[in-house]
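One protein chain is absent from this view; the other protein chains keep their places.
A and B are the chain letters, set down in written order, and residue numbers restart from 1 in every chain.
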Amino acid sequence: MIVLNDIHKSYGRTQVLRGCTAAVKLGEVVVVCGPSGSGKSTLIKCVNGLVPIDRGSITVDGVSVTDKHTDLPALRAQIGMVFQNFELYPHMTALQNVSLAQIHVLKRSRAEADARSEQLLARVGLSSKLSSRPDQLSGGQQQRVSIARALSMDPKAMLFDEPTSALDPEMVNEVLEVMQALALDGMTMMVVTHEMGFAQRVAERVLFMDGGEILEDSPKSQFFANPSTERARQFLTKVLSH
Amino acid sequence: MNYNWDWGVLLQQPYWGWLWSGLGWTLLISLGSWVIALSVGISAGIARCMPNRAIQIVASVYIEVFRNIPPLVQLFLWYFVFPELLPDALGLWIKRDLPNPEYVTAIVGLGLFAGARVAEQIRAGIAAVGIHLLPAALATGLRPLQAFRLILLPLGLRAVFGPLTSEFLITVKMSSISLTIGMLELTAQSRHIENYTFHGLEAFAVATVVYLLLGLSVTGLMRVIDRRFGAAKYRRASS
Partner (left out) sequence: MNDFDWGVIARSWPFLAEGMALSALLVVVSTAGGILLGLGLALMRRSDHAFIAGPATVYVTVMRSVPLILVLFWFYFLVPLVIGRPVGALASALVAFVLFEAAFYCEIIRAGINSVRAGQTEAALATGMRRSQVMRLIIMPQGLRAMTPLLFNQVIIVFQDTSLVYVVALRDFMTTASVVASRDGRPTEMYTLVAVVYLAICFSLSKAIELYGKGRAR
């Protein structure tokens, strides 16, 4: 479904990605972890072309992201993305947030879009919050709206960039539960997260990144039981110790 | 467009000399008004932040009045009206015996206008620092006035370094309005050359470039100073 081949990316002089190769198969859930600054966000933003890369190739469902002739907006419409800071549109209600791209990208009528949005907001447990603005919602609720917004495009795959890092601890689970339900439905997911419990429960494979490289790409059982690099071992001790 | 460009005219005397003397007056007016603007503005800005209600009000009235009347009108008030309101002897002295009354009027008028804007920047700078640091300063046991003198004032003044550079450049541009009371500064001289040679566009072009270079070099200079001594250095040290 998602194929990354030898991705290189620099910001000015700093090399952020140095030859990353990975793949996410249809229906698979892959967790990406690694210390801060290791390039996780950059990598996941390459997948839908939000970050242009210097070298390498990316395809999603057989379509090249890096090809100049690819209609990037059309491709992005088929990949949902959820951000660490939610990035809901603050000038719109929850319902409008979810309907907006359906109306302007999928060209659905407003009624059609709103009906679909209501369904999706119900699915993430927010039926009662349709007309709330983002600043009237808790962090966990905002992130669930943002998941509904991504789902509103009926995506083939979902990207999550630390969806629970900005949340108060008591709200982490409500978001993880929604994500777990998605995974059970067979959604293809690439998830940057430090929630190792989620990885153990839901992921098929774990990628471990450090210094812009993918140091490990293993089935989760192997990653947690017996990581092959010292740095992954150290990282695991740190995140699992609390 | 049918215009006979002739840049050579500007190199002839007296026009070349006019441009130079215009630049000289522009600088003299700008610097003179800036001295007044800084001294009045900093005092008024600090006064605006004082706990004493009466002082605050006086400073606010000054700031609001001088900010909200167009500088050209203020200049005319100083030039035409102010001497009339004084006791006869003093008014007469200003009109007859004050050396270079246009220059004095220009720097007073422009200086007090710019002073009000400077004061507002200072007030905003101090207030911005105060929101974060006043509670902390008071918590260490400093009295309000000590906190003001030792923490808010120095940091506030550093924080307004950039805005004050812009205010100075506004003052340089504003110095051109003194042509209305007869100062032959740069803009006036270029207009003057138009009158004599009908090659105004060349003269305006030179004046434009001079103002541009003046602006760019002041901005550049201030950036260097700021990097060495100012807020930028402080920010780096504290982060």
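Definition applied: a residue touches a chain if its C-beta (ideal position, glycine included) is under 8 Å from a C-beta of that chain, and two chains touch if they have at least 3 such contacts.
The shown structure was predicted, so the numbers you read here are calculated from the model rather than taken from an experiment.
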Report, in label order, the displayed chains that the undisplayed chain touches.
A, B
Per the definition of touch given earlier, which of B:9, B:27, B:55 or B:77 contacts the omitted chain?
B:77
Which residue of A:23, A:63 or A:77 touches the chain not shown here
A:77
Just one of B:52, B:68, B:100 or B:140 touches the chain that is missing; which is it?
B:68
Touch assignment to the omitted chain, from B:33, B:105, B:121 or B:190, lands on B:190
So which bits of chain B touch the chain we can't see?
1-3, 64-65, 67-74, 76-77, 80-81, 84-85, 169, 173-177, 179-180, 187, 190-191, 194, 200-201, 204, 207-208, 211-212, 214-216
Omitted-chain footprint on chain A covers residues 45, 48, 50, 73-81, 83, 85, 87-91, 100-101, 104-105, 146, 149-150, 152-153, 159
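Methods note: only the chains that are shown with their structure count from here on.
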Cα centre of chain A to Cα centre of chain B, whole Å, reads 53
